[in-house]
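I have a structure I would like to understand better, so I am pasting it below and will then ask my questions one at a time.
Every protein chain but one is kept in place in this view of the complex.
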């Protein structure tokens, strides 16, 4: 299943316009805050698909039977660009366990490249619901690699794969390389083009640089 | 039109369970934060009904045509309990104009009471979309009075009336005393009972006290 | 005692430069956020003067004797401009009781004006430490009136009067009309001039409008 949130109108589109806009990007505080807010919106939309159970809660004046989460999803993200986006999920799922994964491109002599895992800090995932987020899906290779890393030591109940902007090719690859019955894909929007250097067009540029500054 | 969000499952219900729960209420930081999060969720759901227009945005690599808000809604709230709830709306509509209104109960000799406006700080509302929020709708008289105060000096395009918990009687009164074609009602949930002292049961207690401490 | 924080260097001065700057003021999100951050800094500096007591705390590995607040100060502010500034204090004193007061100028036939209390929501203040904050001190009459309102029903232990920018005349009036032994004045900076219309020059404009939009 693939959900593309900007197919319908909401304030998410306002936030997405701001993170794309070169003029607004000059303020990293606003850029990161937009990532956080977009994370919160995805968290909320995904929360509609999570399991709930009724809990009896004592108020000062009586008893209320209210639905609560059966389990908090594990929140996984890819470093470093995903950090403010992940914060948005954590704002709404404040008792969740978290996973942080870094993937890097290793360029080979023939100029081809492969993805490798650098850092990985993960909880037990067996039987749990996972939300794995990254800001952008260019080729999709980081996301697929992070997913494989996550499931290497346990089988989650289900994994929600989330990204703000994907390329058409990236979305195609996610559908191709992720198990359809065990994953749900959530995107803010899909852009047509992917350059030979794996940049999404029109995209938004390098989300990590925009949030945290250029790295050497 | 009336939308009642806890009729379907989402993390909103988790937050609503926490603000009702006497044990969780002991932490005012979490209480206020739940108000903020609930405000954000309402802001997002209401944003789906707002008008958008396409804007051409320059990214570093191209041009994106993205929907943006035609106008930011005016965010109005009732003091003091509504303040953290209002903050949630403001987090998502960060360029909005704002209105703050206080209403107080004036008890008469015969023990009946009427609602009066104390403080009111409002922008021009003519032709604008308004979101008027308060944490609870007991009898609905504060909300109706605040609405009348808002429209006294101009005619809004439309007003979204929002509350986290309403009593059945309060909802009935809102539908009776607000113009149906000019207002939309958004509630988190509806509780059955309203006591003679105008407390909602099971409700959550005094939201103002829980957020800011008892007042004399 | 009067403390003027911008007499020495700190990032507070960076934030104060931003709230004054007409170009930066165009972003109300950043304007309000600067108010919040400045509130946190004042909260921290004032916290150095508050009483602490040693508490024995159990860690997972042992016992730590740590100083904790003897009492949380009551956080009072003046509507509406003071709200984001107050939020900064509340971020650091998250268990505090709160007071909200509105004062308005009543202009008389002879063009003179007096200050009146509109809204007031206050906790018991007897024997407590109060932090009373407002963004600006023009003539000081709102602050003096709010202080009198606060102490009308009880005698605080001590009151910290806080403002980001004061005029020389406003500071002079605070010292004249507030009891020196029961109050401490904390200012971000002091500006020389006050116009006949009671605007501080260079000042920063109308903080309420900048945070929340123009009111009618």
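Think of it as A, B and C in the order they're written, each chain with its own count starting at 1.
Just so we're on the same page, a residue touches a chain if its C-beta (ideal position, glycine included) is under 8 Å from a C-beta of that chain, and two chains touch if they have at least 3 such contacts.
Quick caveat, the model's predicted, so the values are computed rather than measured.
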Partners of the unshown chain among those that are drawn: A, B, C
Check the options C:69, C:115 or C:151 and report the residue that touches the missing chain. C:69
Where the unshown chain meets subunit A, residue by residue: 28-29, 32, 74, 79-80, 83, 87, 90, 94-100, 102, 118-119, 121-124, 153, 208, 212-216
Since one chain isn't shown, list which residues of subunit B touch it in the complete complex. 27, 29-30, 33
Tell me, which residues in subunit C touch the chain that this view leaves out? 6, 8-14, 16-17, 20-23, 37, 40-41, 43-44, 47-48, 50, 52, 55, 57-64, 66-69, 91-93, 191, 193, 195, 199-205
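Here is the rule we go by: only the chains that are shown with their structure count from here on.
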Rounded to the nearest 5 degrees, what is the angle of the rotation relating the C-alpha atoms of subunit B to those of subunit C? 180
Find the geometric centre of each of subunit A and subunit C from their Cα atoms only, then give the gap between the two centres in Å, rounded to an integer. 40
Length of the line joining the C-alpha centres of subunit A and subunit B, rounded to whole Å: 30
Junction residues of subunit A - those touching two or more other chains: none
